[in-house]
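Left out: one protein chain. Kept in place: all the others.
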């Protein structure tokens, strides 16, 4: 059969295509000349499958879409503490080009608005790096997120730089506050280059999914940034990514997202999906009109909302409580996060002290989170202290310490293998 | 064995207990006299298990902790559209008692700051309800979230009302803007009563988990508010709940949360856990010092962060591709959300047209989200159109339409039952 | 002959009467019903002559026109220091009903905006005065400025009080900041009574001239407030009286002024003229449209602009340097302010030491300012020290110390009297 997923994207595209509200951004001469009609959507899954619909091959400049990724690169290069000294993480409630500075420290309010993004740009790589080299490093980094090398649109870059007075003002203000290292003009020149990097909607979806996969690019499998960096970037995108419409966006769409004045829009549901959209006509907030509508439909139709609570996990523990040979059995199901581990411990708690065997089966546990390992480990030790022999079953070979006899495991594994053959 | 979870809470409590920074709120005379020492933590799981540590029986007034729940009641009573006409959902970047009004409409910026919460108070129940009856309705609603009847501390209420000039100012401003119905003084009087409702940390944890379980109270099983209401409240708590520290909080703690000046703090990870803390000394933002530290440790130690991406779900489909009797098998694992359904469709897609049987096993699917049902349904129809006989296996009896012959299912179910017996 | 001055006023009235732009204030129900057509002008000279044109008998409520006078009463009752503790004197750059508070102290920015005027109201009379008595004291004080008893329009007062939410908000904010003594509601009730005092344009002109005559009412001759109080009120009116249009107003019109939403407008040129206007249609700043136009014409046509520099005073010293009997003569002309005294000293300086007589004639000096008396006194002592006999001539009898022989003065005075008989 043919998967209906591309058709879903196409349906959403068709449903939004009639919407010709909004206008192409006009404050950058080269962007003002853009064709307003192209429309494309893309979706990337955690395992790197990319779907798309519409003008998916059409490239456009990243503009503000570059901001979360360059923020990630700065965090990777210098750590959260150093970056936070220069750029705060608070929603500003202001437009993207506002002078939103923390009144106490003079830092930009967050890295998603221009004044913060220009500052963030200068935090990638060695502080003494010449401007062009820093820009090269950033373009290479953006390519790591996309999983392929990206190019710069030099016509847009030079057009934007020639009329970059407001950004020059922002850079000079941060410089005057003692926050920006180096020359403000060079910072804007580099930032403008970063904004002029070309990508298509499939790139956006992959870049988004990389953030949503703990920093691992789902195409290349490469860890582009550490997991805590990806998490921090997503958190900041959630509160600050959609500028002064952030609250309404999180409520109605519920997909941490970022937009660019070229008409691009990307969104992430961690562990679930990366999304990209492109349509140049913008609304009053500077977001793609059709892109926003498409995201609203994706959220509504696909249930893609970060606050959508999974139902109580009645099945985190398998329903059988005895193995076929009559031993006590606790069969875990699902990623070993806190709630799963807590429930397992409650099952352990119900086991009276005694010298009978307890079999704990990890076969259906796809991921062993640290907290879960620690909690289960604690529980296993207590079961042992209660007199039980504990037999761990993990055909994936991930259990960090052997607490059972080799042959015994082997036997149980055989038994399990039979069950699931 | 004895579960180590209460000990975890106790350890966190012990680790934070030495922190005596901050000061008891002094702007309400009755609160200023509070004992600064009590400290308690509680945790509620999706299935209603409640753990606690410290002075868990100590009651305190809800104050701002009441805001998300009263917002939920207003949304339940009048719908998102009507409530949004009166109160916006944008982070204000200002302190809790600021005059944060949308410049265009004169609406409060969000329901988590006082000016928005007073307005929200008047949106519960019939517009013409006398003030005291509205307050009663709200106190009853707060009790539904807690799973038990809650009382008002009348000494705190009257002390707070007698010095409520700032709140009077806020109510009169909203009245002057044509947003508030009824008398501003009565609105503040009712709001002050709402703030004086008494609860303990276990109540907080249950109330939080109710929001995190799609509006269903995990103790009573009652649907207190519809799922979309719970989702909206969580989204607004995420961007606005921690006032001007919202961005930093989401990044470092990552638990949508709300605090009160009495020293209470609650947090929610949807589908995972509800949390409550109490310790009266406050930091500069008005948050409980020890409560914040405890939440930081819970986030760090327990991996409780909303942006923590589950690993790519390599195990969303069982690894066997054939049943024991040789038929094609697609065995789904996990809640049937978009990513799981998408992966299933990819497995369906790999099946060439033909007249052989395809078995689709829903045994390990705890929840059937609408979108997943639709997507899988579409896939099943396509498999049928390709010539296949499709056999669905669902021992939980949830499959909405019968596409297979009765006896055939029965046989397969028997087979599965044997596998898992 | 008949003075053309009333005709000048009438001409200005006629020139502006065709202007029907603007709209009657609608936020107070009783004002919204006002007849928009009446138009009147009045002018009061330093010696109490009052001219008027148009509907000069039409009375209207003072509204914000009361603010500078009540500020004057507060300064009179408690002194500049105490009043400044509660109300600052800085232009706010905001509209009249804005929440303009000094961020450091929580004081209202100035007494000309509502939040400052409500606070100022409570500073008249004893702090513990019951509200109604304070209002009576204020109404009596306003009458002292007008030179006659004034009444309250109770229909406007009660209509305004019933919809005074914004003012209630302002009063409660100042109360919350610890600035306002007493009950906020009572403050607004009293302030609303003050605003509802009735006057006509002739009253406005007299009240204005009282401020412009060092606090002395030109009709009654009574010192209503001390000179430094009148000076301070004029200074504050200059920077704050026309709200957010203060800078433009001072530049183009150059007459310290105050307007009221009922359509009244008053202005003062110290020592020169007091002006009043009335026409209910208001511009976007809340100023009477025709009133503003009339003031612009008065400024332009009559040269009434506070920054209009008198020409270099070539005639501050009479051109004769010898009396008829040959003695040295320095004949002063004009008020004995610093520039006149300085020039006199320069004439004294040109007199070589010697024992000849020097006659200093004060006949044409209408006013002896302290600084001038001191400076001239110093000069006279030095002339004496140089050996000269100094003969002072002052037929008005104001010279504070006799430095000359009685008969000699008498002789000179006779001589002068002859000259001027």
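Which chain is which? They are A, B and C, in the order written, and residues in each are numbered from 1.
We take it that contacts are C-beta pairs under 8 Å (C-beta built on N, C-alpha and C of every residue); 3 or more make two chains touch, one makes a residue touch a chain.
These numbers come from a predicted model, not from an experiment.
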Open item on the list: Using the touch definition given at the top, which of the shown chains does the missing chain touch?
Closed with: A, C
TODO: Specify the residue from the set C:77, C:203 or C:244 that touches the hidden chain.
DONE: C:244
Open item on the list: So one chain is hidden, and I want to know which residue out of C:56, C:234 or C:261 touches that hidden chain in the complete assembly.
Closed with: C:234
- [ ] Touching the hidden chain in the full complex, which residues of chain A are there? Just list them.
- [x] 99, 165-166, 168-173, 175-176, 184
Open item on the list: Across the whole complex, list the residues on chain C that are touched by the chain not included here.
Closed with: 1-5, 8, 45-47, 49, 88-93, 109-110, 212-214, 216, 218, 227, 230-232, 234-236, 238-240, 244-248, 250-251, 254, 256, 270-273, 301-316, 318, 320, 324, 333-335, 337-339, 342-343, 345-346, 348-349, 351, 353, 364, 366-367, 369-372, 375, 378-379, 382-383, 385-386, 419-421
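Here is the rule we use: only the chains that are shown with their structure count from here on.
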Task: Most remote chain, CA-based centroid, reference being chain B - done: C
Open item on the list: As a quick test, compute the distance in whole Å between the mean CA positions of chain B and chain C.
Closed with: 63
Open item on the list: For chain A versus chain C, what separation do you get between their C-alpha means, in angstrom?
Closed with: 67
Task: Multi-partner residues of chain B (at least 2 other chains) - done: none
